[in-house]
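Every protein chain except one is present and positioned as in the full complex.
This part shows chain A:
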Amino acid sequence: MDASQEPLPPVIYTMENKPIVTCAGDQNLFTSVYPTLSQQLPREPMEWRRSYGRAPKMIHLESNFVQFKEELLPKEGNKALLTFPFLHIYWTECCVSIREGRKRGGMAQSCSCVSSLLRKKEGRRRKEMDAQDSSSCGTVALCMESLSQIVCSCLCRCVVLSDPLKDSSRTQESWNAFLTKLRTLLLMSFTKNLGKFEDDMRTLREKRTEPGWSFCEYFMVQEELAFVFEMLQQFEDALVQYDELDALFSQYVVNFGAGDGANWLTFFCQPVKSWNGLILRKPIDMEKRESIQRREATLLDLRSYLFSRQCTLLLFLQRPWEVAQRALELLHNCVQELKLLEVSVPPGALDCWVFLSCLEVLQRIEGCCDRAQIDSNIAHTVGLWSYATEKLKSLGYLCGLVSEKGPNSEDLNRTVDLLAGLGAERPETANTAQSPYKKLKEALSSVEAFEKHYLDLSHATIEMYTSIGRIRSAKFVGKDLAEFYMRKKAPQKAEIYLQGALKNYLAEGWALPITHTRKQLAECQKHLGQIENYLQTSSLLASDCHLTEEERKHFCQEILDFASQPSDSPGHKIVLPMHSFAQLRDLHFDPSNAVVHVGGVLSIEITMYSQMPVPVHVEQIVVNVHFIFSDIAYPAKEPGTYTLRQLCASVGSVWFVLPHIYPIVQYDVYSQEPQLHVEPLADSLLAGIPQKVKFTVTTGHYTIKNGDSLQLSNAEAMLFLCPVESRAVVYSNTREQSSDAALRIQSSDKVTSISLPTAPAYHVIEFELEVLSLPSAPALGGESDMLGTPEPHRKHKDKQKTGHCMVTTDHKVSIDCPWSIYSTVIALTFSVPFRTTHALLSSGTRKYVQVCVENLSELDFQLSDSYLVDTRNSTDLQLVPLNTQSQQHIHSQQSLFFVWELTWTEEPPPPLHCRFSVGFSPASEEQLSVSLKPYTYEFQVENFFTLYNVKAEISPPSGMEYCRTGSLCSLEVLITRLSDLLEVDKDEALTESDEHFSTKLMYEVVDNSSNWAVCGKSCGVISMPVAAQATHRVHMEVMPLFAGYLPLPDVKLFKYLPHHSAHSSQLDADSWIENDSLSVDKHGDEPPDSSSLKSRGSMQSVCSGEHKGLPMPRLQALPAGQVFNSSSGTQVLVIPSQDDHVLEVSVT
């Protein structure tokens, strides 16, 4: 029976402790109600109101009911709370009423009990409860009494429990009332006693500055409070007590570090002799607690004990992750505190302690959480894993377990010392296979075991970091691991970790870690024999400004050493990126437009900035174009656009390659076909005189060899002239003169051959030649135009342009070039510099031929040796030149006239076919090398023999001396036939009667200048006898309209052709009447001396007649030479009329 158990066990597991309630009185009675009591008491929670404004709490009360003994009463100065009897109950059975019972023995017994309490002179409360069942014999009397209130309040502390062992509603009711009372009284007792305890504790704490104050003593006091809270399952409150102790201690340490030392603290500064880590598997580590109590605890002991208590409470509170977090803080803190307090710690001891502690915490947490919980809270625990790994690593280094050779004797001694500090394994973990203790001991036992444990831990840590996304931390642990592997001469395992870390640092641009990791990687790669990778890393390091000059030189030298080694396999190159070796600063093309012809040379100027710490001799720098290696200056092969892709600098067998040149650098290569251009030097070429023409041969891709020549097929009317001193000049592609040579020309009848000077491809050859377009060949009579149009005609089917009013001639020359099987046809256009017209002049029956030469060109010419010859050589005709000068100058845009008198021996003279020729040469030029052909002009003149003489005469009115304006004057026209019947008269107008011939003529008086008004008929048809000296007179009246010397009106004579012709039968008479007007083809505005008039007029007349189809008589103008107006040019004086008024006369 619990209630009677004695002696009380010492306080060990506070969870099993319950507040002590002492019992006295009827023991049997109590025994009978005890089961119900202990079961029912914690069932209902009670609200516990707290002092100091602390929040009220609901609390389930339990109690440890023990039999009252004097020894249970706290002794003087004993501050133990756990063993403190909070309540005393006196039990008694009674059948009498409450009052009676009180008066009788119950009260007396109760009082005797109280007196014994009083004797103890305890300053504590005693409560006595008296309960009496007044109704039945099974009545139980309880008495509770507080010492101070024993008299006044004892009555209200009596509770009667009726028939406690029966099962009735009344019993139940009385139980409830009893339990409520009991709980209330218990809580009152707690409040009072704990309040008093806390006050005492505070008082004690306030004395902490006094000499002789002991932290350990105070620790025990406050822990007592914590125990009570824990006992009451107020873990939060209990934890607060420990946290306060923790903070208090920490503050002391800090103050101690600041020089404000407390004596008692020196006690904790004793050298660390044991480092067996935290013990978390027991709720209370009594061993450590006692050492604190005995004031023998070291700092680590105190900290370990404190933490183990905090851990226990946190686990009760279901806060395992806080344990992990606090553990890490604690471990760091302890290390700091030992440093601060300058506690002597054997090397490695702390590492052992931390390692063991980390694992202990982790195992403790794992022991109370399931896997899923642990996995989802790695973030809280991974710090401990990492810390343990770190510590094991440093232990390994310390104990010589990481070196290749294994530990030496010194290392072994150190290991033995460390293991000794661990002591023996604690009994609670003795049966655990993977206990921290066993792990550490094993890890330190051999190189292999260490490696296994270290790798396990490292991998676990890396995996955990990775799983929660702490990549950087994982890489950092990985780097430690790599270091380990390097020490173990396993670079192949180290590489992946170094690469992983480096990649991470590179991605985030952390220069110093990059440099450091690269250095490690370089060593690793060197050990692995990864020459290419090693050299690449070395080149990066050699250009790394975060390294010292010596280190950079070292890595540069590594590259140079390798580069200078004779390669095992010649041609095998190590390709490294260039950016670390050198930077491309500048790139220039020459020519700068980066355009070059096929086979041409393009130079590239490259400026590079070396990043190496020492001068490096670069053997060759190569630009990679389209992935074809070629020299810096190299001939371009194919036309197109080329891109510079890569840059490669070679140092021995090492190539530094810039994989991309950016921005894109391009150049163009073009190809050109050979070409020949022929163009005049002047704006236009003039025919007849030598003209300069420039020949340009663009060689393009063709190379002119010795013996290559241009073969010109000679045009018939064009000559190529070669000045003796003419030279051909060869220019380079950039128009720089490269050479010149005399031009050799050979001409035969058909072909002119021009030997070209040798010239390389993409050069230009230029030379000048003179061309001479021959004037028209003499026109043959048969070929002359039947209409006698005197325009020059060509034997070629020339296009005749009148652009500058100059007649042009095209000459086509076919040239065979050495580079092509096809001929090049060159067209040259020449302009004839002159325009020539001719005229027939008459004077009575004498005839003259006039030729007018008009210079249309811009040049001045010298004309000489003009001739007019009859091409038929008829003996009847003679041409007598009337020109005086044999040489004449004709300026630009001027005209010259030449006149010949035409005489004949036999009448009538035959038609004249003649050719005018005149020699010409440019006036400015000195002696020409070639004799020039004269300019010729052919024409013909016919029907120039004078048949009629027309004479007009105006005489003033009779009785007047002069003609007057406004008065009628007589006009007499005298038409005289000068010859007998001639061949030309034989036409339709000729009529024959009695062997006398006559022809019909129509005269017309026209005054174009409106000087005269013709009164009456101005025209008429006459019948003219065809006989010499036959004369016809016509008289009419005219009136002068102006005063002065007035020219006579023109008298025109036409041949009047009857309408009866081949077509006339088809025509009816009416149309004749209706179309009264004559169809007269008048050519008053035409020059009368134009020989073309006759034929053209007649043609048009015929045409119009035919076209209209009318039976009209036709008029035919007589050729100018056939009519001579002897009165032309005469004038008659007209004086003004005397009256002033103006006479208006209208003439219809």
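The working rule: contacts are C-beta pairs under 8 Å (C-beta built on N, C-alpha and C of every residue); 3 or more make two chains touch, one makes a residue touch a chain; residues count from 1.
In this text, contacts and distances are computed from a predicted model.
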| item | value |
| --- | --- |
| Per UniProt record, name of the chain withheld from view ["Trafficking protein particle complex subunit 2-like protein", "WD repeat containing, antisense to TP73", "Superoxide dismutase [Fe]" or "ER membrane protein complex subunit 1"] | "Trafficking protein particle complex subunit 2-like protein" |
| Touching the absent chain when the full complex is considered, from A:K339, A:H588 or A:K812 | A:K339 |
| Residue among A:M58, A:A372 or A:L512 that touches the chain left out of view | A:L512 |
| Touch criterion as defined above, residue of A:F476, A:F589 or A:Y962 at the omitted chain | A:F476 |
| Contacting the left-out chain in the complete assembly, out of A:P19, A:P320 or A:G383 | A:G383 |
| In chain A, positions touching the absent partner | 254, 257, 328-329, 332, 335-336, 339-340, 379, 383, 465, 468-473, 476, 505, 508-513, 516 |
